[in-house]
Structures are given as structure tokens and as C-alpha cells.
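Of the protein chains in this complex, all but one are displayed in their positions.
And then chain A:
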Amino acid sequence: MPSLDQVFALNGGALQLRSQRLNMLASNIANASTPGYKAKDLDFDRAMQQAQNGSSIENSMSDHTGFRVPLQPSLDGNTVELSVEQALFAENAIQYRTTLSFLQGQVSTMKRALKGE
């Protein structure tokens, strides 16, 4: 029988990566007008893949964090494009919610099993 950690590993890890990505996108939006600031992002798919292969969340995150290539470079060296960041932020928030509801589904299944419903 798998341990509880293993049961929740997939969605739990995904949730952690999603929340870290939310932090990064929030940082990019916060620095929308900081001269020279380079926007960062997480390649979620590849980070998730590495996490599934047994790597820690921290490692897979640092391995797949990179700088954003702007569609149009700006004069002050800032690479934040608000429209891009806002769209990704919204998308990531929805993906976080989706992962969360999967996780909550797993928890309630587990609860029902324990209660013997």
C-alpha cells in the first residue's frame, strides 16, 4: 500500500510549483517599471517532469527557472511586458485552482474510504 506522501505527491508537487510560479509572475508585475529588471519564469512542464523523476521540488525549480525573452526590447533594459505577465498570471492562477480541486478530490475520496461510506 502506498504511503500518504506518495498518494498526494503528484498534485502536491504540482501545487507547490504552481505557487512558486505565481510568486515569480507577481514579482515580474511588481517590477513592471524598474529599470533594468529582467523578468523570470518557470518552465512548469519540465520542472514537473523532473519532480516526477524523483528530484526535489527546489532542485527541479531552480533547474527550470529562466529569464523571459521579451517580444519587444525596451530602452531601459526592463523585460517585463505587462500584457504577457498578466495573461500568464491569470492562466497560472486557474491552473493552481484546478490542481487544488484535484487534490481536494483525492482528500475527500480518502476521507470517504476511512469512514467506510
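Brief remarks on what is shown
Basically, a residue touches a chain if its C-beta (ideal position, glycine included) is under 8 Å from a C-beta of that chain, and two chains touch if they have at least 3 such contacts; residues count from 1.
Basically, contacts and distances are computed from a predicted model.
The chain not displayed here is annotated in its UniProt record as "Flagellar basal-body rod protein FlgC", chosen from "Succinate dehydrogenase/fumarate reductase iron-sulfur subunit", "Flagellar basal-body rod protein FlgC", "Putative membrane protein" or "SWIM-type domain-containing protein".
The missing chain lies against chain A, touching residues 15-16, 19-20, 22-24, 26-37, 40, 42, 61, 65, 82, 86, 89-90, 93, 96-97, 100, 104, 107-108.
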